[in-house]
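And then chain A:
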Amino acid sequence: MELVVFVLASLMALVGAVGVVVRRNPVHAAMSLVLTLFGIAVIFVQQGAHFLAAVQVIVYAGAIVVLFLFVIMLLGVDQAEDLSIEPLTVQRPLAAVIGVAMVGLLTGAILTSDNAVMKSGAGLSSPTLDSPDANLKEIAGSIFGDHVFAFEVTSILLLVAVVGTVILARRLPKEEEAK
Partner candidate 1 sequence: MSLLAVVEPTTSWFLVLSAVLFAIGTVGVLVRRNPLVMFMCIELMLNAVNLSLVTFGRARADVNGQSTVFFVLVVAAAEVVVGLGIIVSIMRRRTAASADDLSVLKG
Partner candidate 2 sequence: MHETASFPILSALILLPVLGSLVVAALSNRRPEYVKLAASLFSVGIGGMSIWLLASFHSHEGGFQFVSQHEWIKAWGISWHVGVDGISLFLVVLTGILFPLVILGVDPHHDEKRYLAWLLLLEAGVMGSFLSLDLFLFFIFFEIVLVPMYFLIGGWGYDKRVYAATKFFLYTMFGSAFMLVGIIATAMIARHDIGYFTFDLVTIAERASFAASTGRWLFLSFAIAFAVKVPLFPLHTWLPDAHTQAPTGGSVILAGVLLKLGTYGFLRFGLYLFPAAAVWAKPLFLTLATIGIIYGAIAATMQTDLKRLVAYSSVAHLGFIVLGTFAITSQALSGSVMQMVNHGVSTGALFLMVGMIYERRHTREIAELKGIQAVAPIFAAAFMVVMLSSIGVPGLNGFVGEFLVLIGSFETARWWTVVAATGVILAALYLLWAYQRVFHGEPDEANSSFPELKLREGALLLVFIAIIGFTGLYPKPVLSRIEPSVDKLIEHVQDHSGYKAPVHELAKEGE
């Protein structure tokens, strides 16, 4: 059963990922991204990370990708990008080599490593009937416990994001607009 879920989910993710890379139209690319996100969300669930699965769907699919689509529409850059031609001749073969090499190296690392983590099996308490929010509590404990400082820092990060967009997207004075 696990296997089936994994295979299907990873298929979703991979197909989506490939889609992002190969779909000519940005909008389609964004849609493929959504597919991947869902696939990963499924795997999260399979791994007992229900909260993250939810956040994944909400934040990513719900917010980020939508944001992408907004921008695409706003700028009207939804016309297809011509992927048939590649000005940098070396780029694609090189990219292929790099991609394959990385897969190889990372897989190699994962498979050759005799680190304890590779052997240890299932672990975290997944939600049960008596405590449906176990996973949530654990995350909460971690975030507000060990990682409380990191949590604080995220506030600064968001502040940066806000101010940054203000600086970047603010309309320029009139005479500038003329240009």
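On the choice of candidates, all candidates are chains of the complex that A comes from, given by their letters.
Rule of thumb we're sticking to: a residue touches a chain if its C-beta (ideal position, glycine included) is under 8 Å from a C-beta of that chain, and two chains touch if they have at least 3 such contacts; residues count from 1.
For clarity, every value in this text was computed on a predicted model and none was experimentally measured.
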Exercise. Can you tell which one of 1 or 2 makes contact with chain A in this complex?
Key: 1
Quiz item: What residues on chain A touch candidate 1, complex-wise?
Solution: 1-4, 6, 10, 13-14, 17-18, 20-21, 26, 29-30, 33, 36-37, 40, 43-44, 47-49, 51-52, 55-56, 59-60, 63-64, 67-68, 71-72, 74-77, 79, 81, 83, 86-88, 91-92, 94-96, 98-100, 102-103, 106-107, 110-111, 117-118, 120-124, 135, 138-139, 141-143, 146-147, 150-151, 154, 157-158, 160-162, 164-165, 168-169
